[in-house]
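The complex appears here without one of its protein chains, the remainder shown in place.
Chain naming follows the written order as A, B, C, D, E and F, and within any one chain the residues start at number 1.
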Amino acid sequence: MSEPFERGPFLLARADAFITWAQKNSLWPFGSGLACCAIEMIATAAARYDIARFGMELFRASPRQADLFIVAGTVTNKMAPVLRRLWDQMPDPKWALAMGNCAIGGGPFPTYSVLQGVDRIIPVDVYVAGCPPTPQGLIHGLMTLQEKIARSRPTKEILDPHARRQS
Amino acid sequence: MRRLRRFLKSFFLVDILRGLAVTLRLYFSRKVTVEYPEKVQEPAPRFRGLPRLYRDEKGEPLCIACKLCQRACGTNCFDIEGKRKEGAKFMRPEKFDWKLDRCTFCGFCVEVCPTSAIRFSPEFRLTGVRKDGLLFHRDQMYLLGDDLQDHLCGGCRRVP
Amino acid sequence: MAFREIDLNMGPQHPSTHGVLRLKLAVDNEVVLRVEPVLGYLHRGMEKLWESLTYTQIVPLTDRLDYLASLSNNLAYCLAVEKLAGIEVPRRARYIRVVLAELQRLASHLAWTGFMANDIGAMSVLLYGFEAREDILDIFEEYCGARLTVHGIRIGGAVHDLDGPLVSRIRAVLERIPKRLADIRSLLDENRIWKERTVGIGRITAGEAIDYGLTGPPLRACGVAWDMRKDIPYSSYDDFDFDVPLGTNGDVYDRYLVRLEEICQSIRIVGQALDGLPEGEFKAKVPRVLKIAPGEAFHTIEAPKGVLGFTVRSNGTDKPERVKMKSPSFINLQSLEHLCQGNLFSDVIGILGSLDIVLGEIDK
Amino acid sequence: MITLAVFTFFAVLAVAGAVLVIVQKNVMHSVLYLAFTVLATAGVFFTLQAEYLGAIQILVYGGGIVVLYIFVIIIVNLKEVVPERRSLLPKLVLVAVPVAVGAEVAYLLLARGFPVAEAGGEGMGFETMAETLFGSYLFPFELASVLLLAVLVGAIIIARRKLIHDPD
Amino acid sequence: MPADRADQSKLRKALDALAGRFGDAVLAGAADKGELAVRLTKDVIVPALSFFKEELGFNAFEDLVVFDNLNSPDEGGARFTVVYRLFKFPGAVRARLTVEVGDGESLPSAVPVYRAADWAEREAFDMFGIPFEGHPDLRRIYLPDDFEGHPLRKDFPLAGRTGGL
Amino acid sequence: MKNYWYFFLFLIVSVLFSVGLLGFVALIRYRRRLVGDKCEPYECGVDPATPTARESTSIRFYLLTLVFIVFEVETFFLFPWAVVHDKLGLFGFVEVLVFLAILLVGYVYAWKAGALEFRRGDE
Partner (left out) sequence: MTPFVADVLIPLGKIAAVILYPMVMVVVMIWLERRVVALMQGRLGPNRVGFQGVLQPVADAVKLFFKEDIIPRQADKLLFNISPVLVMFSSLLAFCFVPLGEPVRIGTTTLTLWIADSPVGLLIVLGLSSISVFGVIFGGWASNSKYPLMGALRSVIQVLSYEIPTGLAVLTVVFLARSMDLVEIVRRQEASGVWYGFLMPVSFVVFWISAVAETNRAPFDLPEAESELVAGYHTEYSGMKFAYFYMAEYAHMVLVSSLVVILFFGGWLPPFQGVKALAFLHAVPGFIWYLVKIMFFLYLYVWIRATLPRYRFDSLIRLVWKWLIPLALANFLVVALVRFLR
């Protein structure tokens, strides 16, 4: 987020604030558990940590209805095209969170079958390191993502003529 | 007779009513949720959070660049180069790169360290928005707490 | 009726394939005709990686195999290495290992109960199971500083001693768990829907089960009392008095009952181990750089999911020539097609859930 | 006046739906328009105060029969209707029958005018109908149940025969 | 312990029966506490397995392990050593059957005898490239079908031929 | 009489509401960006095993719908009687019983024929 904060029209700024408020408070994650981190992701949704407080407990099984792609676990080369497709299948606006060291950079597995970082196939917004990250660590990551969303400018993207239907 | 009782039990939905009673009781029972940002469940004393380098009471670095941790590490997290300054008693790390994204938090480096220079911190908030923030250089290994958070978030300061 | 066959992919991304398992199904709408599991979506090359690491460095990586029961993996691997290197583990360390392994079994079975119930649609039970499991994870965190990938057992013993406060904390948790369990049981045991979904589903006879190499609770649900803790006792399991719960029908419901009963037995074992915790060292003296003369050892334990074994072959250096894991889920999953024959699509989920697989140890 | 307007609306909708049903190439779209026609017909019944009939129209035709059509389409996996080359005679028949029916309707309308039934008081129609149904039309009513029985048995027998012939 | 000794003698007897049945094909045999270790030539492996299952009562197939002897040529000097582990229940006795396979040579499949060997053999094929003749469905089990090489061979680099992705 | 005017109004308004909200949202939402596999049908992240999905049903669905229609007609035939049963008296009740009895035969037949089952092994 290095670009300077442009001063848009007042109305758009208010609209941005409103839209991002809704987006950040209703991040429905796509329940894609890959490995160990998935268990901590579920623990985050369980009673002790309860991400439902942030309105994020609706783990959608279908990518069509999800906003947030939590890549929780090791991404193998065999799984990579699948993840890429699932990411594609999510509707905009969408965010990705790489959870755990394996998803971030291959973690302890510099081997022939492990993708060394999920950012090679999908654009990652927030990295949450750990092996696996604790539930509180994940919540911290999610709140960082919320802050990032709050700083985004959705109206710009909506009004952008170049973003219109391409095919 | 037993069959009749079973039938009656089934007809009056006894099993389902019992289940409903359990959920209703839990509805009124105490909640276990720790509301994270406001209340933090403090990590245990032995918690294996982010490893970092410590200094002694005088502020002198404890690390003597013996590279034992580098050798003990199974995932090649470390890249250490040491140098002995003129007249100094011990070597000091010139370069101490540590890759967070390879670490398994197994604790071998902490166990082998002869001077207890590298230790686990209770820091569990390991979030970054850029991947390069996950490579720690020597000076960053000395940071802790909120300072560290600023570093980890790769320049994405909290919005006040 | 006219049946038309449809091919359908379930997974690798599906809410109830417990990770990244992919099932190629041939279904006629609701009736399953064939099931073909496709593995490898989590194949991390673990065994290859181990060949480049020292014996000690491998231990934390075994955590990542069966991540719901990481201590069991640690234990199995360490026992195999100790057998190969001829390391005598102190009695106290063995007791500590039993405590940890049984706590891990509790955690794993509680998580399983939750997942299984969630697959069948009782989502509250998932939360109750995880809530109870969270208590055990707290103990692990207290003991060695991690919740999931614990790395709590080292070659030659344990990583820390069990001190007084921790022991009393474990006891407190052990008292709490049966209450949680009672809630879960009154939600599920007698529930007509639960019984309808589980009784008689995924049946397998004892003979077939042995033929398919099933181990662990799915085998014991058929009435076969094969439990490595009794048959080839390790880590002083022969000091403790416990029962091996058995089922009769070999269906999903019996697997559920067997696991719940195992939770009670584990609580018993942990109580006994804590009562009789002997004095002494919690760790044998093991050289930091462990070099083992050429040889081969195989050791199995009774992990929560079944018989878990490691083959370790050494070549005289500090790195193993080869480490091979015999993972219970891998073998148990093989029987899936047999179990699913002629069942409905919804049953596949229940049956798969009842096998308690973890992709981390299947794909390695 | 209002009633006429509403009636016309539903009637036009029903006819338009019916026309769309037959001009569609995609069978599923035809069913969609058929559903519209059925519902619009129910609307017509409502405006004519035949509320019971309207409700039955929605419940049985809308809920049941149209769904049945959909299942048939999915089972036989119809995609698009490929127009067949037909000889002249069927074509002529296809044109002649509607024309003849239309002519008859036109003649009847012209000759006798619009048939108008006596309107009852508001809300009376239904109870009268019920009493008539269970009074004067007792026999047809019982016959209806026999008919339904025949339908049920026939359908099951046909389906079972398919089962027997199916090697699976 | 006497029970142990009785056990031992039973295992010895089993070993003798095996030698009597397969003769020269049994290269070596040993009976340890609760474990029977046999080395065989590879052409008799399937009959030997069914002998173990039918006559000696080893009802469970536990594991199939392959060792690549590229860097540590031992015993027979062949490229691969394949170990079959069997388990007898009740009784808790293990058997360890070893055969040597050269590079490119194939092994007869054990699936007709032990159904549980199915995936284990696929795994061995995937990781080492040992073909199993008569296997019902010999395909790669972990890696994608277009993967080149067999990763657990000693000459396969850890990061893969392409150096990882 | 007015009722149908109100119903008509309600119909129009609710259709307008349903369509209008969707149309309004179409104006303000994020534009379609059809990149990659975005429009592939979802089948757990891999290529669908068959090119089209529209061929999966068994005749059971058809059969059950048929049975449903029969029973639906039967049930809703009884409603007028339920309203006026006072006036028809016991005679009407007997009439209905006969009606139900005939259908009960069909029900028993359908049960015995296995039309109410969904499991394959039950046949």
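Just a few scattered comments:
Just so it is clear, a contact is a pair of C-beta atoms (placed from the backbone, for glycine too) under 8 Å apart; a residue touches a chain by one contact, two chains touch by 3 or more.
Everything numeric here is computed off the predicted structure, so don't read it as measured data.
Check C:Tyr128, C:Tyr237, C:Phe282 or C:Phe330 against the missing chain and you find that the one touching it is C:Tyr128.
Touch with the chain that is not drawn comes from one residue among C:Leu187, C:Leu246 or C:Leu277, which is C:Leu187.
The chain not shown here touches subunit A at positions 18-19, 21-23, 25-26, 46-48, 50, 52-55, 57, 60-62, 64-65, 67, 89, 91-93, 154, 158.
Contact residues of subunit F toward the unshown chain are 2-7, 9-11, 13-15, 17-19, 21-22, 25-26, 28-33, 38-44, 48, 52-54, 56-57, 61, 64-65, 67-68, 71-72, 75-76, 78-79, 82-86, 90, 93, 96, 100, 107, 111, 116-119. Although one chain is not displayed, its contacts with subunit B can still be listed: residues 16, 19-20, 22-24, 26-27, 29, 31-33, 35.
The rule is simple: only the chains that are shown with their structure count from here on.
The fewest steps needed to get from subunit B to subunit C, moving only between touching chains, is 1. With centres computed as the average of Cα coordinates, no chain lies farther from subunit B than D.
Between the chain pairs A-B and C-E, more C-beta pairs are in contact across A-B. Taking each chain's centre as the mean of its CA atoms, D is the chain most distant from subunit E. Rounded to whole angstrom units, the spacing between the C-alpha centres of subunit E and subunit F is 59.
For the pair subunit A and subunit F, the distance between mean C-alpha positions equals 39 Å.
For subunit C, residues touching at least two other chains, in rising order: 1-3, 12-14, 40, 43, 45, 48-49, 60-61, 63-64, 131, 134, 149. In subunit E, the positions touching at least two other chains are 142-144, 151, 156, 158.
The touching residues of subunit A, when paired with subunit B in their complex, are 1, 47-50, 53, 101, 104-108, 110, 117, 119, 124-131, 133-134, 136-137, 139-141, 143-144, 147-148, 150-151. Remark: subunit C residues 1-4, 6-14, 22, 24, 27-31, 342, 344 touch subunit F in the complex. Of all residues in subunit B, only 10, 14-16, 18-19, 22-23, 26, 32, 43-48, 72-74, 104-108, 112, 120 touch subunit C in the complex they form.
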